[in-house]
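All protein chains but one are shown at their positions in the complex.
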Amino acid sequence: MIEEEVSTIISVIGKSKEELANISKKLHLGLSAEEMSLISSYFKNEGRDPTDVEVQAIAQAWSEHCSYKSSKIHLKKYIFGIGREKVVALGDAGLVSLDDDTAIAFKMESHNHPSAIEPYGGAATGVGGILRDILSMGAQPIAVTDFLYFGTKKVKGFPDPKFIEGGVVAGIRDYGNRVGIPTVSGGIVYSEMFSPNVLVNVGCVGVVDKKKIRSSAITEPGIVLIVAGGKTGRDGIHGVNMASAVIESGEEDITTVQLGSPITKEPLIHAVLEANEKNLLFALKDLGGGGLSSVVGEMLEAGGMGGKVYLEKVPLKEASMKPWEIWISESQERMLLAVKKENVNSVLGIMEDWDITSSVIGESENGNRLRIFYNGAKVLDLESQFMTSPKLYERPSLIEEKRIVQYLPSFPNNFAKLLLGMISDRNVRTREQVVRQYDHTVRGSTVIGPLAGIVGSEGPTDASVIRPNWNKVNGVAISHGSNPFYSKIDPYSGGKAAVDETVRNLISVGAEPLGFSDCLNSGNPEKHKVMGEFVEMVKGMHDSAYSLDIPFVSGNVSFYNEAGRRRIPTFPTILGVGKVEDIRGAITPDFKDPANDIYLVGLPTTDLAGSLYFRRLKKDGGRVPYSDPRTLKGRGWNLLNAMRSGTVNSAHDVSDGGIATTISEMTVGSEIGAALDVSALGLRTDFALFSEPQSSWIVEVRSGREKEFVKYMGEDAIFLGQTQQSALAITRGEDKILTVDIDQIRKKWKRGYE
Amino acid sequence: MEEGIRVNREVKVAIIVMEGTNNEEEAYQSFKHSEATPEIIHLKKLEDRKKKLSGYDIVCFPGGFSAGDYVRAGAVMAARIKSSLMRDMEEFVESGRPVIGSCNGFQTLVELGLVPNVDGDGRLEAALAPNMSNRFEARTVYLKINRGNSLFLREFKEGEVIKLPIAHSEGRFITRDKEVLGKIIKNRMNVVSYVDGSGKEAGYPWNPNGSEHNIAGIANKNGNVLGLMPHPERVFYKYTESDWTREINGTGMGNRFFTSAVQFVREKF
Amino acid sequence: MVKLRITVTLKKTVEDSEGDSVKKALKLLGYEGVKEVRAGKIYFITLVKGSKKTGKEFCEKLLANPVINECVVDD
Partner (left out) sequence: MVKLRITVTLKKTVEDSEGDSVKKALKLLGYEGVKEVRAGKIYFITLVKGSKKTGKEFCEKLLANPVINECVVDD
């Protein structure tokens, strides 16, 4: 039976709720008294008390981070079922189809809590972790993405936001650049709402030959388990428990801090892909939250197997580690490979060739029990099913009815000044200080990166496009959508707006949207209001994605972003991927030639709540812009067809700051301005120019193709004017609204850079 | 865009990697699409004598962050080569066959003393220091081609201005002394220089790292070794140049570096 | 004129990939007896006036992150 020398027996049988809660606290398990009671009665049935290895393992598996216990019911109801016929496979990352042979694997994940404590390491290991998720599917990573939310004011007891921003960006830069995967897309939002709760949402996209897709399920006995990559250390113990609780202050438990080692990961990617290419891997999974404990349990459970593991065979950083520490350590850069006996030597040989540490640690067995040994002593003996199925919660939720109060700003008297202010706004102006620190051309496949236009004066793009195969002409488009400002006012509409923006961005480059991944950021789910916001958000995401028939194939939930008694709004970051049939037809926003027609595809709105215009006026009022997925689908796919037929020169979707900033951004990467008359838009001029209508684009039409374009778009295209040399001039019939030089626009947009 | 047909003689390319080298994929594809036969070789295999450089026609040091660039970009890679296979490397260079290093590969060649090597004694004559901006710089730069006798630049016109991407944090080319710089210029070894859009020498960001004399790339005297900070292997096709949507016709700028070298081998060896 | 030397290293509990990579390289260069390498940054700062205390402030405000770093000021 269980021997005591190597592991401690934790006495739980017959203990009161209070005593159980204390045990949870003392051992940093993060479990409720109720959950501890479940453990207690399980072991009562087994006729013995558990070891420390066992309770620690269960605590890992049952953490919010690993089990999604507060969100799963809602995700199942609203998110998981959509567009199923378009999903190629699901796992650590989700897959959609690029062409007959190739699938796209992608996923987004948050690394909010670690980054709040140690921005550099937190962000770096976030990138490391998301890369492993893609690798777990057998896919070659082709792009990294990062969506960042920074605070704007210092909160006592927490680091300065500037320090956090510097650390986060450096962490992503140093990790992404060193592993050699281009960081090509993302976003940055600055708002007081994120002081001190900085959010770091990272994504990764990969491609895989459909015949080489691997699952993580071990479905046969006698499959050998190999741990490969970094060694196992004390770093990162209890990370998942931390991500499942509110941070009390800026300084936290040191054992959870990790910096990551990209040069361990870089060859590991090659080696794992080589082994997969040679069909040597039966299954694989990355070691993330919960370490070996979660991964071994989940792989066996998924295939209906039991198994055994010998902990002394795990390569360690520190010899003195206790068995429970080895079992739950979250050390970075590790993969678990499940390999048929006859292939073990070949796999170990490939690891050796790439100078990577690897070791056989156990194997699968018939039955449903997982047994762990340490130097001959059994330290864990559990049904894997018990570990991997925690109690799910349908936490009470409260949906607040908000009264809509209208607000009508006084009519602006200087439109030029207003526009230039918006262009240089922190949330609009160039992100070059960040994106130019990220290598976005490595791998030599970046067709459209974060910046495009004349060399030396590039402007922003909407989505990036990667050509994954040099022998084909198709490409993968990658973009994001997120609007915490809308979400804060109305989580339902914010959820829809995020989907709308993601789709808009993909269509802007000429890509057909294929699938979404999401990072759901929120506060403490035990609060009824927070849970209410959460439910509203996923409903909004559902309603849009369902109408569009586009699946969410992966994602992650981050609750408890409530440090410093301040909480973030509940909102999603969405990562979208799309397909560009022929990269030679991909489209960028920079205006291409003078004297071309410019159209608005869409309609301005009178809903201005949460818009940049109102935010700059420090006003709130009315509703947030309304996104109708059917309109999006109709207009968007018509525009896509117009693009594919070659009628479009340039396109940019309308987002922060409305039509006026959108057009301004199109001048940045070119030497070309525009002369526009906005009378056709109706509405007050400020609403026409600065409202943020959903499902809308500004399009420069190719000369000679105007009629065709209009035929594709029908009434959805409103003629605004033409491109011209050097200045942006806007009139309303006879009235001059503004004239600004495009050099001045570029200067404002570049504010703070160079 | 189809893979090319193999003509005449097989041209074997050794692409040398270690942990952290990460531009080998685009280097591999660029050579492959130039009708050569590239092979990615881990430095360990050369150290262990499981592979020998003499079996190859071209040696390529790709970019990346070998050993994480932790000590100094390219330093660990160079130190390992020096301690175990410098003789082989020198013989390869002396044989006149092409050697190219871009970015981290350039840093490695400089640390090996293979470029500029104006005195021919292998003493270190140059270094690539941290960028003057003190940050990683990813951007497209304009470059002027001063062909000299570089075998990699045979397909360019003298004085031609081209565009290539850069992505590095240690690219500031510095020579040991004025004398070395003087000899580089006199021997026309500074074959690639940073310029602005009109082809004139200019400061940051046109010269993205503060290199002496705007030097972006340098050849050895003999012209068979080329080290450069920009990345020709990333723009083998037009469609990965950053401004291709404004200027759709033509072939990728990087293409010509590779075809030059592969053709050279076919003609001379 | 005050001259300060500020040394920033990773805490012992934090893994040092740079140090590890130097150690590996030295071993490959034939130095078998290298037991440990820890890497860090050093700043030589000249102040018109100030003291060790000023240096401590530099650590806190800019040069080090207390969660992972140790910062030593010498004058």
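Note that the chains are named A, B and C in the order they appear, and that numbering of residues resets to 1 at the start of each chain.
The rule is short, and it goes like this: a contact is a pair of C-beta atoms (placed from the backbone, for glycine too) under 8 Å apart; a residue touches a chain by one contact, two chains touch by 3 or more.
Bear in mind that the values here come from a model prediction, so they are computed numbers and not experimental data.
Of the options B:R72, B:R188 or B:H213, the residue whose C-beta touches the omitted chain is B:R72.
For the options B:S84, B:N131 or B:N255, the residue in contact with the chain missing from this view is B:N131. Mapped onto chain B, contacts with the missing chain fall at residues 71-72, 75-76, 79, 82-83, 111, 124-127, 129-134, 172, 174-176, 210. The chain not shown here touches chain C at positions 1, 7, 9, 19, 22, 25-26, 29, 31, 33-50, 54, 58, 61-63.
Please note the rule applied: only the chains that are shown with their structure count from here on.
Residues of chain C in contact with at least two other chains: 17, 21. Across the assembly, chain B contributes residues 67-68 that each touch 2 or more other chains.
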